[in-house]
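Missing here is one protein chain; the remaining ones are kept as they sit in the complex.
Chain IDs A, B and C follow the sequence of writing; residue 1 opens each chain.
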Amino acid sequence: MTTQMIILNGGSSSGKSGIVRCLQAVLPDPWLAFGCDAFIDAMPARMQASDEGIVFAADGEVNVGADFRELESAWMDGVAAMARAGARVIIDDVFLGGAVSQQRWQKALGGLAALWVGVRCESAVAAGRELARGDRVHGMAASQADVVHEGVFYDVEVDTTHTESLLCARTIAAHVS
Amino acid sequence: MTTQMIILNGGSSSGKSGIVRCLQAVLPDPWLAFGCDAFIDAMPARMQASDEGIVFAADGEVNVGADFRELESAWMDGVAAMARAGARVIIDDVFLGGAVSQQRWQKALGGLAALWVGVRCESAVAAGRELARGDRVHGMAASQADVVHEGVFYDVEVDTTHTESLLCARTIAAHVS
Amino acid sequence: MTTQMIILNGGSSSGKSGIVRCLQAVLPDPWLAFGCDAFIDAMPARMQASDEGIVFAADGEVNVGADFRELESAWMDGVAAMARAGARVIIDDVFLGGAVSQQRWQKALGGLAALWVGVRCESAVAAGRELARGDRVHGMAASQADVVHEGVFYDVEVDTTHTESLLCARTIAAHVS
Partner (left out) sequence: MTTQMIILNGGSSSGKSGIVRCLQAVLPDPWLAFGCDAFIDAMPARMQASDEGIVFAADGEVNVGADFRELESAWMDGVAAMARAGARVIIDDVFLGGAVSQQRWQKALGGLAALWVGVRCESAVAAGRELARGDRVHGMAASQADVVHEGVFYDVEVDTTHTESLLCARTIAAHVS
């Protein structure tokens, strides 16, 4: 069965975006890539610092509210519709709710052929990369490193702690049918 | 009938993005905003300079190929599905094909209640703003200023030549039901 | 006497950056452009939210501390040295201290031939543009619009309320000798 969607899940600063760009480069067909960052950018600015929307606390904790969930649900349905309409789609997301987050995607995907990818990175290494990026609240990497994988199943897992993005992308691409 | 989508069309540097951010601020409900720029960013890098994808010529001319059209069609279907799933969606686009571009959106929208908005700006003023932005190929603003509106119908039109983004947004918001 | 530096002062969202890019385009010689934003980016991330560095309050108030002033003083000396070494330099700054801020620059400039430019914008219009930009704390434009000009003298003043960046740049360029 031809893979219609690739869904990457990993904590902040685990290296998802770099892997996505490499995947787009190594996969022979053109794949569209969307991420939770782009979804957040699409929200009104006032929701990006509101209890109803999303709040990035100073310690790296992230909390989302009712409006966020409602829009996210519609966004997931729309992304699934793009795949059903023939676009190959890569998603990178942070499953703050672990297995519950994965179930949200499964509900939206219905019978679409999805490849589930876990992107791991040792907490201390991710925290160092967060410092090196300089554009993220310090503490997100460490607080998300493990919790986002709890109860989540994968078709393939990669670990960026000691493996470059391009090699991770090649491992994932080998599972795309 | 409740407005489900707002679609802004205008040439490069006509001021669409600023109006969109103001619309998100003045409209009481949360609206998601997506634009053709975000769609282009979602494509593989190699398509952003290829005849099959999209080419930005040095004189400001923009041409798109078959792969672009195929992915764009699926993207439009997906955006429409988001609106059908309950998200209010604002789109900003550049109708390079004028009426033909509008028909592409109409096909994707089906029976969704859309508000069509024309964003105009005098060619010379848009060209000056293109220079002031500094992040666009020089010539796009002038070459797109008029052609994108050919044969396109609107529910409301705004002109940023002498009117600020926030006032344009308020005019548009008054047409949202 | 040949102009060696152009120093623009104006509140947040008054349109300084756009004028600077237009100035670089219309002036026949190559001019380097540096701004207070670039200086802030050059500071350690921890100073960008510290009492010793710079604090952007939620209401748009901006306060700077001792470490900021010390580094800023050295930065001003360095920029003046670039001009003395033969580079033409455009600075855009926000004189939070009005006349006192101008005196800091005068001390660094020594005998350099500087053109002082005031960039004004009606408070309400600047606040609307701040909303349209979407990347600034709301309230900065209004709180800075007038105070930054208090006691400051200029060789030329422009007002972006009803005048495009490119026209403002041409007015300024006519004063460059």
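Heads up, the rule we're going with is that contacts are C-beta pairs under 8 Å (C-beta built on N, C-alpha and C of every residue); 3 or more make two chains touch, one makes a residue touch a chain.
These numbers were taken from a predicted model, which means no experiment stands behind them.
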{"item": "Touch with the omitted chain, as defined above, among C:Met43, C:Val64, C:Val156 or C:Ala173", "value": "C:Met43"}
{"item": "Among A:Met5, A:Cys22, A:Met76 or A:Leu109, the residue in touch with the chain that has been omitted", "value": "A:Cys22"}
{"item": "Chain not shown: contacting residue from A:Gly86, A:Gly134 or A:Gly151", "value": "A:Gly134"}
{"item": "Which of B:Gly65, B:Gly98 or B:Gly134 contacts the chain that the document leaves out", "value": "B:Gly134"}
{"item": "For subunit C, residues in touch with the removed chain", "value": "21, 24-25, 30-34, 38, 41-47, 53, 67, 70-71, 73-75, 77-87"}
{"item": "Residues of subunit A in contact with the chain not shown", "value": "17-19, 21-22, 25, 125, 128-129, 131-134, 162, 164-167"}
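Just so it is clear, only the chains that are shown with their structure count from here on.
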{"item": "Rotational angle, Cα trace of subunit B fitted to subunit C, multiple of 5°", "value": "180"}
{"item": "Chain centre separation (subunit A, subunit C; CA means) in Å", "value": "39"}
{"item": "Contacts with 2+ other chains: residues of subunit A", "value": "45"}
